[in-house]
Each structure stands twice: as C-alpha cells, then as structure tokens.
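To start, I am sharing the structure in question, which I have written as structure tokens.
Right, subunit A next:
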Amino acid sequence: MNIADYPKAIQEAFPGKEVVQTRPRRFWIDLQPEELRGAVQVVKEKFGIFHLSTICGEDMRDHILANYFFGGKVCITLRVHMDHKNPTVPTLADLIPGAIPYERELRDMFGVDPVGNPDPRRATLPEDWPAGVYPLRKDCRPPRAGEPWPTVEVKTDEKA
Partner candidate 1 sequence: MDVIKVAFFVLVFPGFLFQFMMAAVLEWMDRKLYARMQNRVGPLYTGQGGFLQPVADLVKLFAKEDLTPYAADKLMFALMPLVSLAAVCASGLLVPLWVIQPYTSFPGDIIVDAYLLAIPSFALFLAGWFSSSPFSLIGASRVLTQMFAYEVPFFLALLTPAVIAGSWQIATIMAFPWWEGPWWSVLLRAIGQTMALGVAITCLQAKLERVPFDIPEAETEVVAGPLTEYSGKKYGIFRLQKNILMYTGAALVAAVFLPSFPMVKLFGEFAGPVFAGLWLLVKTLFVVGILSVIRASFGRIRIDQIVVFSWKYLAPLSLLQFLVVLVLKAQGVVHP
Partner candidate 2 sequence: MDKDTIWIPVGPQHPFLKEAAQFDFDIRGEEIVGARYQLGYNHRGMEKACEDRNYYQCLYLLERICGICSHSHTTAFSMAVEQILNLEVPKRGEYLRSLVCELERLHSHLLWIGVAAHEVGFDSLFMLVWRDREIVMELLESITGNRVNYAINTIGGVRRDITDEQRTKVLAMVKDLEKRMEYYAHIGTNEPTFVARIKGVGVLPPEKAKAMCSVGPFARASGLDLDIRRDDPYGAYPDLEFKVITDTNCDILGRVIVRVLELLESCSMIRQMLENLPEGDIAVKKVPRKVPEGFALARYEAPRGEDCHYVRANGTDKPDRVKVRAPTMANLEAAVESVIGSYVADIPIAIASIDPCFSCTDRTTVVLNDVNRGRQVMTWEDLRKKGIEFYRKEVGISLS
C-alpha cells in the first residue's frame, strides 16, 4: 500500500473516530478503553502492523491518556482516554505478548490497571515503593532546591 493511500484506508477502518494526521506517516486515533482490543485487532489484521513500539502514559491534568504506538511503514497510535479516579485498560497480553512490560510500567508510573495482565510484579520501581504514589503523575513533584522532600506516611508489608 502506498503512503498516500493510508489516510483513506485508516479512516475507513475506524468509522466514526477522529483520525489526526500530523505527518505523512503518523496517524493518531482517539478511543475509549473498551474499544482498545477491537482496534488492535483491526491494526494487526487490516494493516499487517504487528509491532507495538511502546505504550506511553500521559497525565493531561483532567484525564489520563495512554498512547499505544504501532510501528510499521506508518505509525498508527491508539490513544485511550481514562479518568483519574479509576483508570483501567484491558490487557493486550494475549494478542501481543510483547506488551506486558510496557503495561507493567504504565501501572507503576501512572496507576493504570491493565486488567488481565499476567505479571503482577513491579516494573521499574523498587518493591518497597509505597502504593498509591505514581511518580509520573503531575501531582507527584520532586522538591525544588532547598525544599524538604514531601513526606508520605508509608507502611510496607515486611520488617527489614
């Protein structure tokens, strides 16, 4: 398929969704969490893009966004919008096993729960990191020079 044919093909594959095109090879589609798995199937089957580059979470201050970047000849990004209270997203572990580490990182850093992810371990944070503190959210700020570290009353499970 030519690069020029992609915009039309993508709009046809995702009827009713807004497809943003920033560059000749970059397409961005906004979704809700429950539509994610269907969209991934479409990307895999219709466009033959099986490579998930990464999953990037963003804190947009009023909601949380998860970008799923699929890279092939073009990059199709599925953007899942969730609210702050209970961000969950269905897992892609059975469709694309390579998504598991990225979902774990999303869980660690943003508190997004990938429902059905087979690996409950922490990805990059240490095991005794307090639950409920998500480093990459905007309200978790490292202190400026001279300020004290924010104290969070933490309680881990085991005694050292």
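How these were chosen: all candidates are chains of the complex that A comes from, given by their letters.
Here is the rule we go by: a contact is a pair of C-beta atoms (placed from the backbone, for glycine too) under 8 Å apart; a residue touches a chain by one contact, two chains touch by 3 or more; residues count from 1.
Since this is a predicted model, take the numbers as computed values, not measurements.
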item	value
Candidate from this complex that touches subunit A, chosen among 1 or 2	2
Complex contact set, residues of subunit A against candidate 2	22-23, 25-26, 28, 50-54, 56, 58-59, 67, 69, 71-75, 77, 96-102, 121-126, 128-130, 135-136, 142, 149, 151, 153-156, 158-160
